[in-house]
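Only one protein chain is missing; all other protein chains are in place.
On to chain A.
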Amino acid sequence: MMKTATTTLAFALMGTTVMAQTEISWWHGMGGRNGEVINEISQMFNDAQSECVLTPVSRGTYEEALSSGIAAFRSGEQPNILQVFDAGAATIIAAEGATVAAEDLITAAGEEFDREAFIAGVRNFYADSDGKFIGMPFNSSAPIMYYNVEAFEKAGVEPPKTWEEFEAVAPALKEAGYLPLTASQLTWMMVENFKSRNNQQFATNNNGYDSVEGTQILVTDENQVMMFEKLKEWADAGLFGFYGAGWADNQKPFEQGESALWIGSSGSFGGLQQTANFEFSADFMPYWDAIEGAGTQSFIGGAALFAMSGKPEAENTCTAKFFSFLTSPETQVFYHKATGYVPITEAAYELAKSEGYYDEKPVAEVGIQQLMLEGGEWSKGYRMGFYPQIRTVMEREFNRIFSNEVSVPDAFQTIEDEGNQLLERFSKTAG
């Protein structure tokens, strides 16, 4: 009798808690340490308030997360929040009915939203042409140059600021027994961010931001071709190591202390601290001094969170609360420290600074400083549909360049031709 009463009471209590809490889901594409941090952040959010319960679900890689989100949307089973990576931004932003703009969601829930609170480099990339935030920037990174301190001491040279300086110091590094340079994901480093760091136009229609219709990719210009002719020249001279399209294969020589410089992501810092057992530091990604107006900021990489449409208001309110929670300086600083991704608001950056974090770990500040450099007309990134496929074309052609199958100008002509076909196809699907 007593037992039955207790059970009933327990059920009644459980009932009330379940009734009072709104459950929301978050699909993401992060693995390893970064995936664990997502679980920690969700736990922090759940502990911080009692109305909403957030459940994060890993959906594999960035690309897999986007495709499973799309498949789920088509069958009406979409999560509340979907993480979409930089290259997929055009796809989800063009699908207007699929998402609720983050800014609208937050204001509708009665929370405050201030665009100006975000650092300059993250304001455009996930926003519409009026500057309204469609996606909520989440894990933002910048491509930066890591360097092996000992290598530069041995060679008796300084880490380069520009590619011209690199050309000057590379032979000394080679002499000292190091492979001077490796770089991961040349699509992101040497094309997309080459464009923004050197203030070069990347696509017609204002880099694709203004319209899907008639957007054309621009990669056959002399500067873009020159960058890769230099890379090829360096590779042939043993000054640059190319290990295919995979990220890790190009990171490994640096981790093993074989290469002196590695162009990687600011988000790699967390992992690198564990895997590299030598003293390393970082600086901005080099630019070409010879290009007029170069040296501008890079645009953000990484991913943003999108609130999917078709959800009840109570759940949307919870999503909005979570977005606000994410942008709070405390959460931002926690995430920044745990992963190496940059803080996305000025306030968070100031907080990390005032805590003395950068005195202790100066490398962690490089990414955000690079994003806060002076902007140029073309430094704000791009918006192109079917971009993951365009990247695939680039990866194919880059491998061909380095295995001597094609010349640099021909490779970029192919990229431009196939890229434009894909863009045209995308504008048809979106129209």
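Note that in this section contacts are C-beta pairs under 8 Å (C-beta built on N, C-alpha and C of every residue); 3 or more make two chains touch, one makes a residue touch a chain; residues count from 1.
Heads up, the rule we're going with is that contacts and distances are computed from a predicted model.
*Asks:* If you had to name the missing chain as UniProt does, which of "NADH-quinone oxidoreductase subunit C", "cytochrome-c oxidase", "proton-translocating NAD(P)(+) transhydrogenase" or "sn-glycerol-3-phosphate transport system permease protein UgpA" would it be?
*Replies:* "sn-glycerol-3-phosphate transport system permease protein UgpA"
*Asks:* Which listed residue (A:126, A:262, A:398 or A:412) would be found touching the missing chain in the intact complex?
*Replies:* Only one listed residue reaches the unshown chain, and that is A:398.
*Asks:* From the list A:21, A:49, A:67 or A:420, pick the residue that touches the absent chain.
*Replies:* A:67
*Asks:* Given the full complex, what residues of chain A touch the hidden partner chain?
*Replies:* Contacting residues on chain A, toward the hidden partner: 61, 63-64, 66-67, 70, 73-74, 91, 94-95, 97-98, 242-246, 248-249, 252-253, 256, 386, 388-389, 392, 395-400, 402-403, 405, 425, 428-430.
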